[in-house]
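Here's a structure for you.
Note that this complex is displayed minus one protein chain, with the remaining chains in position.
Moving on, here comes chain A:
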């Protein structure tokens, strides 16, 4: 008790020392005492009577029985309000969204249209590079198909170096436990005969090492295609880019006619891009160099009309077995991922594509976990070298390529290269195929990429209604082929035929957009009005009532302080009296009592009588204080009676 007292004294002394602060405190205390009352009970009653909240008033006004009922009702309502507030705030913090859907037609940017040939290079151009490989595969096919007379075929010596890295083998699985593995070019093989075998590829990480896997295929056709793709990838990756572009289809050969709306266009309106799967691709309306074109009318007349030539005779026979044009609609400034979103158009037909733009506009963080421009995704976007925007496909591929570079030491030919890395090929990286295939089949690697990539907030899809018809008709084909050949080659010879020619119509449908846009379901305004509604519904309260409540709490705090002080005072005095029953209080103590509030507090509290009246120092504000409660009472009773 003594240290507390000493501290209190020190505090009081300090206040005494600075007059200004003292004055302020005195005024504050006076203001406080003018307030609702002196004790908790008075305060509470005063509060209940004067608050704008509906329940407490009733507690005061009613008879004893009803008082109890009202007390419980008020308590119930108050707890209800708090419970519901909790729910509301929770709802707000869960950041729900509402979606609104709008459908209609408006002038929109015409989508970027990428057209490619299903075959990446002209066979006539790449023949010298693939000569060895083709001879190899032809011989292999001969052996597979006619094992008996394979030895009869006299073939020039084969370059078995290519073969030995990734040989094709036959696996006879008639005997499940120990399957017979036959290298196709081994001479001492037993006859494949009538047994049905499985075709396989072997991949060794290094020649001669034991780290080998067999990739099983149930069908020879698949095995041969996969094998060929792997080998040709390795060969072509060594060719520099400008040569690869030269070997692909040129715009003027491929795009024979172009019409956008009523405006003529030609191959110069297309942006060339090199796509690893499909060679040279041409993008219409990409929006890279100039403003994107708008389309303000629905229907085929106002869309894009193209005539393409895919020259099927010049296909690489083993690389792609499907013939046609590959096309894709995408947003401006985005990279076309034809393997994912591309569609085929068949030769000798007219393909009409009606487009509906299906947009989804989402709110970003914290409403949903999406990214606006990909800057917050921890994967380096390799497609940014094309100056294209972020997309989830770009992220996944970049992620894969980064892993590939990390693990195998070289980049895969199908994806863009990070700086300072080369594409994989068999000479420099003999184990790359094994590394690649183990990487693609690893579920873990895929999951890492899926987890680290985020989808974009604005998701745009082009919903296509595709229909086909034969084109050109038999009656018209002669003159159409003639004119198109003439325009392309300036010769009267017909260089086109049904197997190469494709007509495309791409246009907006009658309703060209369907936009689902999100908006926050719970805004701060919503929260406030709901909170207010709840409070008002149960108790008729408002923010002012909360302020009132806060006021009461402050007041009661003050009362507590006053009580504490007076209690300490009383204790101290009692002790003092016990110790020195005859000695009058010291001057310093008297000065403190002059502050008034301690007297007052004492008077209001329990020890009013215990305090010995000090005749020498009549406090001037004491009286006024005495009067105050009466004054406040007057208006109180008045308001009550009204």
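One rule holds for everything that comes next: contacts are C-beta pairs under 8 Å (C-beta built on N, C-alpha and C of every residue); 3 or more make two chains touch, one makes a residue touch a chain; residues count from 1.
Criterion: contacts and distances are computed from a predicted model.
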Looking at UniProt, which of "4-nitrophenylphosphatase", "Uu.00g131020.m01.CDS01", "Eukaryotic translation elongation factor 1 epsilon-1" or "Amiloride-sensitive sodium channel subunit gamma" names the chain we cannot see?
"Amiloride-sensitive sodium channel subunit gamma"
Any idea which of A:57, A:275 or A:305 touches the chain not displayed?
A:57
Missing-chain contact among A:75, A:93 or A:322 belongs to A:322
From the list A:21, A:75, A:466 or A:553, which touches the chain that is not on show?
A:466
Have a look at A:107, A:294 or A:447 and name the one touching the chain we're not showing.
A:447
Since one chain has been left out of the picture, which residues of chain A touch it in the full complex?
37-39, 41-42, 45, 49, 54-55, 57-58, 60-61, 63, 73, 77, 84, 87-88, 91, 96-99, 101, 118-119, 123, 141, 144-145, 194, 196, 215-222, 224, 312-313, 315-318, 320-324, 337, 339-348, 351, 360, 362, 368, 370, 392-393, 396, 440-441, 443, 446-447, 450, 453-455, 459, 461, 463-464, 466, 468, 499, 516, 518, 521, 529-542, 629, 633, 636-637, 640-641
